[in-house]
Each structure stands twice: as C-alpha cells, then as structure tokens.
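Of the protein chains in this complex, one is absent; all others appear in place.
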Amino acid sequence: MSDQRPASKSELMVVASAHALAGRRVCFVGVGLPNIAVNLAKRTVAPEMELVYEAGVFGANPARLPLSIGDPTIVTGSTATVSMHDLFGLYLQGGRIDVGFLGGAQIDRFGNLNTTVIGDYAAPKTRLPGSGGACEIAINAKEILVIMRQSTRSFVKELDFRTSPGNLGGAAAAAKTRAAQGWGGSGPSGVITDLGVYGFDHDGEMALRSLHPCATLDEVRASIGWEIRVPQNVPLTPTPTAEELRLIREELDPTGAYVS
Amino acid sequence: MSDQRPASKSELMVVASAHALAGRRVCFVGVGLPNIAVNLAKRTVAPEMELVYEAGVFGANPARLPLSIGDPTIVTGSTATVSMHDLFGLYLQGGRIDVGFLGGAQIDRFGNLNTTVIGDYAAPKTRLPGSGGACEIAINAKEILVIMRQSTRSFVKELDFRTSPGNLGGAAAAAKTRAAQGWGGSGPSGVITDLGVYGFDHDGEMALRSLHPCATLDEVRASIGWEIRVPQNVPLTPTPTAEELRLIREELDPTGAYVS
Amino acid sequence: MSGSKLVDMRTAIAEHVHDGDTVAIEGFTHCISFAAGHEIIRQRRRNLTLARMTPDLVYDQMVAAGCAKKLIFSWLGNPGVGSLHAIRRRTEPAALAAGESLLEIEEYSHHGMVGRYVAGAHRLPFYPLRSYSESDLPNVNPLIRTVQSPFGAEEVYAVPPLNPDVTIIHAQRADTDGNVQMWGLLGCQKEAAFAAKRVIAVVEEIVPTSVIRADPNRTIVPGLIVHAVVREPLGAHPSYVQGSYDRDNAFYREWDTISRDAAATEAWLQEWVYGVPDRAAYVAKFGADYFTRLTPTSAPSGSVDYGDYR
Partner (left out) sequence: MSGSKLVDMRTAIAEHVHDGDTVAIEGFTHCISFAAGHEIIRQRRRNLTLARMTPDLVYDQMVAAGCAKKLIFSWLGNPGVGSLHAIRRRTEPAALAAGESLLEIEEYSHHGMVGRYVAGAHRLPFYPLRSYSESDLPNVNPLIRTVQSPFGAEEVYAVPPLNPDVTIIHAQRADTDGNVQMWGLLGCQKEAAFAAKRVIAVVEEIVPTSVIRADPNRTIVPGLIVHAVVREPLGAHPSYVQGSYDRDNAFYREWDTISRDAAATEAWLQEWVYGVPDRAAYVAKFGADYFTRLTPTSAPSGSVDYGDYR
C-alpha cells in the first residue's frame, strides 16, 4: 500500500524543480536535491533528458543515487565518460548544456550567488567550498535554475562575495555584459525553494511565481532579506501527483536520505 | 649467404643517420629514410629509443615498414595512441621530444628549411606539401636532424620560403630568438645527405663533418649552392658494418623500396 | 534516447551539405570518409570550402570534380607517395587549364589546424601555441597572429576558431543515436566534430546502445552533437579502419599515376564515382576478393571491468 503522507517541503522543491525541466534536453546535474529532481523529470516531464556530471560523464544512467558527484555508478552504463578538460571545454563552454543547476550559501534579488565565504575574504567568518564549476556554469549553460532553502541568512540584500554572476545589477546591465563578454547563456530563469517558485521579471529582479501549498506569504516575506516582489494573485504550486510522490519515496530516495 | 655489395649512398645516409641517434631517448619519426634510420638505431646504437609518430603514437613497435606516417601497424602494439591535440600539445610542445627528423625541398647554410613552395607564394612554380608539423617540430624538439639528398636545387643560397626555422641568420640571432620566444629546442644539430654528414659551427653555419666513402669533395662542392665549409682534413664517414647492412637489406627494407 | 538518426549516405549529404558550405572530412590517414566525399561529388556540390589537416586523395578527387573553391589545410600531399596532382593543377598558375581559376589557399601547420578546431569546439576566440616563430607562414596567412601573455612579457602565436558548417567523420561503430566509438589513430575527429554546426557520423557497424554503454571511455563523439548516422562498411577505402581493413597503399600509388593526367582523372571519376550509385556498388565493383587481402588478422584489446554499482 502506497505512502499517503502529504508532500513535504523538500518534496515540493524536488517536484517543482522537475517541472521546471520540462522539455529540456541536456542538464548539468548537481548532487543531492538537483540529482533527485533531474531523475524525477527524466521519468515524467523530460524523458529524453541527458544527464551531464561535471566529473566527466555524459548520458549517465545511475543505478543508485550517488552520494558524491563523482560516484562510480554514474560511469557504469553512461554513453560517454571523458576528461574534465573535455567536459568543461567541449560540453560546457562549447555551449552544449541547456540547463545548469546551482545552489549557494547566499543569493541576492538579481540571482547572483555566493559559495565562497561568509564575511571578509581574507579573514572569513565561514569558509565555504568556493566556485567548483559554478562560476563557469553560471555564464555558459544556456539557462540556470537555482535550488536553495530560503532564510534571511541565504536570501540577502548584499552578497558577501559574488562567486557566480546572475543578472548582475539588473537585466539591462546583464544583457550588455552577456553580449560584450560572449556569455553562452541567458542566466538564471528560476529559483525553487522550500516555500515557493520564483522567476525573474523583465528588469532582472526575482519575483514570486507560485507559493507551495504548505507555505504562507508571511513565511516567504519573513525569510527574504529584501522586499520580495509578490504578484497580486499568487497561484499555488501544483500539488505533486501520487505517482510523483511514489517515484520519490519508493524509487529515487527510498531511505529518505535527501528528501524528508 | 649474405649480400656482399658495398654500401650504397642511400644506405650510407641511413647508417649515418642511425649513428647520429646514439643515446637519444625519444625520436619523432618521419616516413621513408628517417623511419628506417630510426629502426636501425633502435636495433644498434639506441636500443631504448621510443618512436613517436605525429599521427598520435608513442612507443610504436611497427611490425612492418609503414608507407604512410599513419599506417595501422604503428598503432597495434604501441604503448600509447592519442589524439593529435595531445601529441602536438603534450608531447611535442610540452618538451618531451629529444630529436625530430626533418627534410625539405630547400635548405640554406643556416639549416633553415622550405617545404612550402618553389617560386612565388601566390603564384608558385611548384606547390610543395607545406609545413605539416615541421614548423613546430623545428622549434619544440630539443634537437633537429635533417636528412636530404643534396643538389644545387635543394642546398640553396636563399630559400624561396622559410617554412621551418633553423639557425636563422646565424647562431647569435638564433640564440637570442630562442630565448626571447621560448623555443623548446636548440635547433639543427646535423644534416645527413647522400654525400656526407654536416654539422653546424659555433656561428650557426653548416660545415662538412665527414665525407661518405663513395663521395668526393668535388661532388660535395658541386651540389651545394654556396661555398660550403670543409675542414682541412676531412674524415671519412665510418663504413657500415656487415651487420648494419644485413639489418637494412634483410629486415628493415627487404624489397629495397626505400634504400636502394 | 531520441529517435534514430540512421539514414543512407545520399540522404545525409542531401540534407546536411549545401553549396558554399565549409566542409571538414577529417581523419588523419585513418578513417577518412571517402564514401561521403564521393557522394558529395555525385550530388555536384559547388563552391565548397574544404577544411582538412591533410587533404589526401579525397580532396584531390573533390577538387578534380569541381566541388571546391578553397582549401584550408596543413599538409598537402599523397602520404607516403608524393603530390596531389589535381590540386597542384589548381594551385600552380603554369598548370592551370583554360577557364579554371586558382583555388584559394589558407594554410597552417598541423598544430595550428588542430588548434583551430579546438578553439572552435571550446568556443574560444583564439588558440595559443608555440609555432610559426620565424616562419614565413604568418606573412602569407593574416589569420596567424601573435597574442600577448597576461603573465610576463611573452608573446606566442594564435590561430582563430574554425567552425565548419558540417564535419564528417568515419569510425568503427556507433549506435543509432550517434554515440560514436573509435580506436586507433584518433586524429582530430572529436575536436572537428565538436567545432561543427552539423555532424555526419559514418561507421562500419551500427551497434546496440548497450555496447556503447559497456565501455563509455571509448566514446569520442556523443549523439548529442550528431545529426546523421550512416552505416557504410568499407566506407573509408582506400584509407583504412583499425582492426577492420588495411590501408590500400597500392591504390594510393596508383592515384599518383591517374591524377597526373586530367583526362585520366576524369575517366576515373566517371567510372568509380559517377558510374556507381553508392558505396555498396563501389565495393561490389572491386569484388569481395579485393578486400579479403586488406583484412588483418585479429589483435584483441582485451576487456576491462567497470563494475556494476547498485
């Protein structure tokens, strides 16, 4: 008998992220929630999607959920396993990636991201992992989706450090820079959190697009460090279908390690 | 019963070239005479030598004499077969090649080479193959050996086109350029012809080092387009040993396709 | 994943190679798609810019057939034999036939041509390399320039990206999605394919995707960038395919004789290209025995283990 619990906030994040991938062809996968979201999308709205891992795998077909981004299960049964020079040069910089997933410790209203430090760079309060591939994914994937849990510590007015550019100071500046500096992509198109789904308005600023069924507007506003744009009538994020929840709970994350 | 004919001019070229390879470790091989010379050296004076083919093979172990530089026999049984990007980038430019063999349609007194055109570039009398890898081998292999048959058409006062640099206008200019432009090698160290073996004096100009037993100084002078430097007492190039001739005639070129 | 990309050569060329295109048929000695070159001749494509490190016989034949207006290359010869005579007749004014014009020539070194494809494939505005120093090549090719290193005072040379309209590669095998696997000399098949707007992959054998996925490190070009897959056994003859057939050195030598004479060249094209509808007919015309003597005995790679991680 199938699990009847209503969708959790994490499950709503995963399902909303999967929906955002509808029709996408080539996706750069991160570990954790993005990985589950992508695998869910592949089984539902984007069956033709090819998974690319920065570790050097194209067309991965993981038999289990990998803990790290370089797990052996992403290699066995993949269509191509290549050097990181090829992965970053030919696939990413070469313009072959449709959508990249990014997360971060901090995001601002224009979708710029910090994964480097909290506090001063030379004497940080918290030393974060740094860029990894993020700062090149941000400008070379055709489109960026961000997955982050929201809080006033993470959705901030001013980043402590800009690791990966989003819409810079706004859409006009970003468009000019993208053209002048030959960026391959058009930057962030959506932010999916535990409370809602956000898009970017014409001027490049983040705006709420839908509220998760379990969340309130007050929660949304209280966990963002600037006055977030909210449309007059906020639609609700579609409730996950029973099949989507079944896939997550029984196939993709049976131990609940990632989505709980 | 073994072949008792005296060494031909081609055989003298091959044997003298093999001797020039004594102790060398990594050799960039061209087809034809250099290939036979290198294989002879490997069986005699340079048993540890690794053969590198620009087609992308390191440590080749050809089971037959390849006609072209990309024959399948250089791949089967080699230690590494790689892309041309790797071959030219990691092996050649990366400074891993001890000695490169070059030939040409024209050479001048400073060892500069032309393999591009006879006549005017835009309207050539004879269109030659062009550089291939020669112009990067010339500056990136640690040392260059040239093998050419000599004639006044090929040993010229002025090149019609400089494809691959040797000692430029002389050793001083060449040393300055090598340092300033970060060349990996020290340029030509020897020229082996059908009549003799040449080296380069301290000022970078070619000079006869030894005369083949079958050749005369008059022949040498008559087939070089400038007044070639000849030492007072010209030594004779060592006569090939019976074993060297046997290797060429019975093992390396049994049909006499290259050395005759 | 997506639907099959498997088509016949006629369809692949008709759909993906257009008059005026920049075309790269790559393969360094190994895996040169003569089958595609001949189909381009049969379909009478004109004004092509032909890019290839070593034009080899395939471009000599295409030039003789009138397909080309320009060559981009690094070494122009019949490897191991001598000259490309049809091309020489279009590059040496004294040899030019009445009514013919000189081919445009844009010439690099091997590393420079590789670098052009790499820059094109990596979407870089230039590729830096240590070559051309004190050579006359930069004097006759204005696209070979110097670039200033931002670290120290050093200058090196640079070449611009090359992005062919279509790259055609031959290889041992692919699945119908276009995931291509190749062994032996890799040349610049991968770089030329990634640099191209469209890719035609020609293979000896179509294999199930499971064969590809059993050895993912062997994949040189993913289906992602491939537009058409053509199965064409012996499609690289007179060049060769490692493990499948040998280089037909006798034909490379024979071409030297044929191509010295314009009329003999035209007669050869009539008989062996225009006179056959496709590669299968070309192969049949030689007869099966002809290829038997080009077949090597076996030298297996051995198998390695990727491990099943569930």
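Labels A, B and C are assigned to the chains in the order they are written; within every chain, residues are numbered from 1.
To be clear about the criterion, a contact is a pair of C-beta atoms (placed from the backbone, for glycine too) under 8 Å apart; a residue touches a chain by one contact, two chains touch by 3 or more.
Everything numeric in this text was worked out from a predicted model, so none of it was measured.
Here is the thing to keep in mind: the chain we left out touches A, B, C in the whole complex. Taking the complete complex into account, A:Gly133 is the one of A:Gly133, A:Gly196, A:Gly225 or A:Pro240 that touches the chain left out.
Here the missing chain is touched by one residue of A:Pro34, A:Gly59 or A:Gly89, and it is A:Gly89.
Among C:Ser4, C:Asn47, C:Gln148 or C:Thr257, the one in contact with the hidden chain is C:Gln148.
Residues touching the missing chain, restricted to subunit A, are 31-32, 54-57, 66-72, 75-77, 81-85, 88-89, 92-93, 116, 121-136, 139-140, 161-165, 168, 177, 181-184 (touch as defined at the top). Residues of subunit B that touch the chain left out of the display are 26, 48, 50, 57-59, 61, 63-64, 71-73, 75-82, 86, 89-90, 93-96, 182, 184. The chain not shown here touches subunit C at positions 123-126, 128-130, 143, 145-152, 154, 156, 158, 160, 172, 183-184, 186, 211, 214-215, 217-218, 242-244, 246, 296-309.
Please note the rule applied: only the chains that are shown with their structure count from here on.
A centroid comparison over C-alpha atoms places A as the chain most distant from subunit C.
Subunit C has its Cα centroid 40 Å from the Cα centroid of subunit A. The set of subunit C residues touching two or more other chains comprises 118, 190.
Among all residues of subunit A, none touch two or more other chains.
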